[in-house]
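Dropping a structure here in structure tokens format, bear with me for questions.
Other chains of the complex are left out, but the ones given are in their true place.
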């Protein structure tokens, strides 16, 4: 029930022999679907011939058997699924992007967000470059290709480009004969690779996609690392490693990633159960039942229950048939929507003091409606526990947050929030414990809680530019 | 992960004043979607004018805002969602059915299955009747209309028809001015009604649909009861009540119904937790974690954990994006399908002795694949616990079971089944405890476990008839 | 540019050996598409097994290769395309209809309209029959099946039913082992049969469909004739022949049928050219060019040109991309619609005295807009010639006419019509010459010109019944 949106999932395969790379990528994207549901795409590389299909929609809708047949087998493939903001219709901005340049053809896909794309774009435009979209990926493509003119290989072009692009990016590039994967110096977004029995290498945003295609996890890419997959196997370029402090986004554990993924050495499910345990230590309460908000609050609820000894129960049932396209007709639609999505199980709730666990509160609206549902089902008390610290600052690294003004934690104190959403008590996870989600204290990006950004932030002009009406001077 | 298929969900609304009956029925069907995903339909009754829309597909796909607008408001509506066997394409057999007869127009929808439809159909055909489908609902329509010629009212026609049709049916009929609901004498399938603040009466297969439309549960219909909703309120006809032993289908608790529904006085979630507790008493085992097969095994797993004290954990993750239309390309599709649908969380499973809880085993194939997944994730032992007795006999009351020969419990002993699916131990719920799912011993239909059918069973000819090639004699 | 709508086209094939009957029927329906564009259907009979597909839409859209594959080959097939009035959505009323009865299964399709269907329906309802649609075909099915109980064969059942149903019908019936075709006693609608090299018999509404499937035309069915196709070849039953005066609908020549069809011995194209010649004799005028309204006025324009010696030119161009679904956005849509559909060729029209030939004037609106187009393109004079007599009376035999009040010829004199549509002169074909379209004087149904109906007309109740709100008496 979280309003945070991740930007993307990436997937790549390099196979020694021609095989079903499109089908494999399809399965991989399907496992990464939670990272982006607006659009998706696959580029198959068949000995230098690129075949592409991308469209808005879910992986399962876009890639029908006919479509998969039409892009056929090959020896490499690159896939992407994407979340798009309402303004940018999915299809045009779908990735991977395929471009032709003087040395041939290149496909590219990434997860993240650049902080200096406005500056880079202006620099390019001053040389006469034209842009078809507002996406970072087009800027990144230009920078890599510019470097390609000066560098002896595509991997060195990527290496050189990494000096120029700033921000969060987990990137996969496919040339006619190689696959290159890289992760920005801070390692904001996850990226890992694995190997399959037939010798194929797989790169993916999360380890769950490796399992889905029958590959064994090898390891995460190090922040700043470039991996080159070609006929000689895999090679690592570490020129950018260790140049910056590792800053994995803590929300990958809290909300974005799939519970069965292991990121930078820590199982996501375990991190969430641990968050619940910390919450129980920080904000104990005398209650009868612990209920999680499905699906992302369930693991933390279990952790709270285990630590506190208060029984865990699935007191909120999620309707399995609510899809992205669910349309709510009639007058009372907004209210109805939560009621249709979640149903309280009366026998679990009625007359009970309920600990309600969710992963975050963004605007607070949905949260308040869920509390109302529990009250209507007879809850005697509702104690809200949030498995992350208050979300107060915008994210520039690939999370789509409502503008700062709409973040409830930015406008209200915790006591006020408790009143607004109508709970008897409210407890957030402390920032300290958030940094211990893997069991030991680590550096994670916590800019959304603290406002301390690990990199420069985008200039004001950046977003302003595309919103205003454009006018030619003469 | 169960292969059992329920036949239908029904929903009806009688409003004192013209209102948004189509939208209400849409929400109601949406809450009943789990009872049938093949086709759905709504008939709006606008002061005697009937407007119908039905098609194959999910409620949310079939009823776009444009479609809902086109059937408009009215003072009554009837809705239905249906599961159809592969042979009968959804659209033609979609309900409700609307028929014209000498006294006007009638809409009808039901959940269940008749045991004497072959005999009734032959009787009708000998008088010159023609049939457009093979469905029971067409037979039932004819019988009611035949009786209507002799009876003074539509409710008396239904009352008279109940003497002739045998089997399982929860039926809702809509005439130009009345809504009639009835439940067969054994009460095989659930049916309840409620009332909304504006005075509208709601009839639904499950109480969860009342909540979804903001209505308050009044009570279940008694087995054999007829309720008539008209401008004078609600009237009960009880001529058929008490004529047979109540025989609610026990699988409504075990698998079909939604956990938040309350059927014949018992909350479905509670019944499932109870099943898990009974299982722990009947088949205890020394283990480290209790894992349920999502979604239908989760509640019983929780019950097993509570009773045994072994920790509960969500060790199997269900991919939220697997829809009905999921298509699995490539060679290894079957195997892949389970792997895509369910992912083990390694940190929960690895090195553990696992109690795996599911609601039933029908053919055993999926079950074996899940066990393989757990083994591959490092489970040391897997102890299977099933929250229902062995399923051995076909059902004639509205459950679509594979033919008797394909039921694994019919062909193998429990020890053999344990070997086939590859578990260290296997325990089924006893029939005795199955009859105590509500907390006290009750009469439920348990024919699928015992072969003791509460009614006559269909004659051999019945199914044979439509399968064989038909030939005119001359 | 005619607003008259034909009700249907029928097609049937009886092949001695199993073959591509579905594909053949598809081609046949495609050639009959002009007779009905609302919905279409095919039933394949594969040694007694019936496979059906029907839906709203054009033949080419409804029957994709996948659909044709799914209904497969067989030894018989029945096809239908239909025009439906706006009130009755296409899909439910699509034909052929397949029904089960005591002796097996029957498929049925027809072209025409019954005049006593209300009486027959009431008679059936009084015996308890139920109806799913308001269509004549359901009534006809019941009557045939009722007779089937008493008659020794399906063809004798059809023979007996013909005593009871009154009106216009060209009917094809398919039993598990036979195909039966019949034409009503007046022969209002065309029906002919042919034979293919492989020995397959083809029945079709028009001979153009025989050519499209590579069959040779044998002959038209006689009014009242029944043909039985079975393994012994073809047999004719003539009990109803000669019982009534032949009354082919004259509009089949004027507008409905395809120019390359030959109906009752006369080529439709020739009949239209002849109509133009008669017009030139009846209504000569001093002019520079003869222009036909595409497509149905072109042949008559050519006839007028040949007879008068005034040059023929394609002065009005029809946009080939205007489909049935053309949607006209914006404010001035109505006016735009004609302008988009038809463009005058200025060099043909400007400064000329134009003879404009069309097949009929129904409401007069479109006609007036076309005249405006010509005036705007510089026509000095416009002389309208209509290749049929004034359309004044409703048709009960399968033509969908606007109600009598909307027929311009019913409300205005010819002089007034000339003023309304803005022409310099107006001439209609005389009824006498209309009866000579085949070159010699014949009996055609001319009720729409004269009001003299060859049969009883439907009782008032008939249409009233389905329009009014229905109410149960108690």
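A, B and C are the chain letters, set down in written order, and residue numbers restart from 1 in every chain.
By our rule, a contact is a pair of C-beta atoms (placed from the backbone, for glycine too) under 8 Å apart; a residue touches a chain by one contact, two chains touch by 3 or more.
Because the structure is a prediction, the values reported are computed rather than measured.
Peer 1: Taking the 3 visible copies as a start, how many copies are in the full assembly?
Peer 2: So the full homo-oligomer, as given in this file, consists of 4 copies.
The rule is simple: only the chains that are shown with their structure count from here on.
Peer 1: State the remaining connectivity among chains, in groups separated by ' | ', when chain B is set aside.
Peer 2: Once chain B drops out of the picture, we get A | C.
Peer 1: Name the most central chain, where centre means the mean of Cα atoms.
Peer 2: B
Peer 1: Tell me, please, which chain's centre (mean of its C-alpha atoms) is farthest from the centre of chain B?
Peer 2: Of all chains, C has its centre farthest from that of chain B.
Peer 1: From the mean C-alpha coordinate of chain A to that of chain B, what's the distance rounded to whole Å?
Peer 2: So the centre of chain A lies 38 Å away from the centre of chain B.
Peer 1: When the centre of a chain is set as the mean of its C-alpha atoms, what distance in Å lies between chain B and chain C?
Peer 2: Inter-chain centre distance comes to 47 Å.
Peer 1: Taking each residue of chain B in turn, which ones touch at least two of the other chains?
Peer 2: Expected reply: no residues.
Peer 1: In their complex, what parts of chain B are in touch with chain A?
Peer 2: Per the stated touch rule, the residues are 20, 23-24, 26-27, 30-31, 33-34, 58-60, 63-65, 68, 208, 211-212, 214, 258-260, 262, 267, 269-270, 295, 298-299, 302, 306, 311-314, 317, 319-321, 323, 325-327, 329-331, 336, 339-340, 343-348.
Peer 1: Would you mind writing out the residues of chain C in touch with chain B in their complex?
Peer 2: 47-49, 97-105, 122, 125-132, 134, 141-142, 145-146, 149, 152-154, 175-178, 469-474
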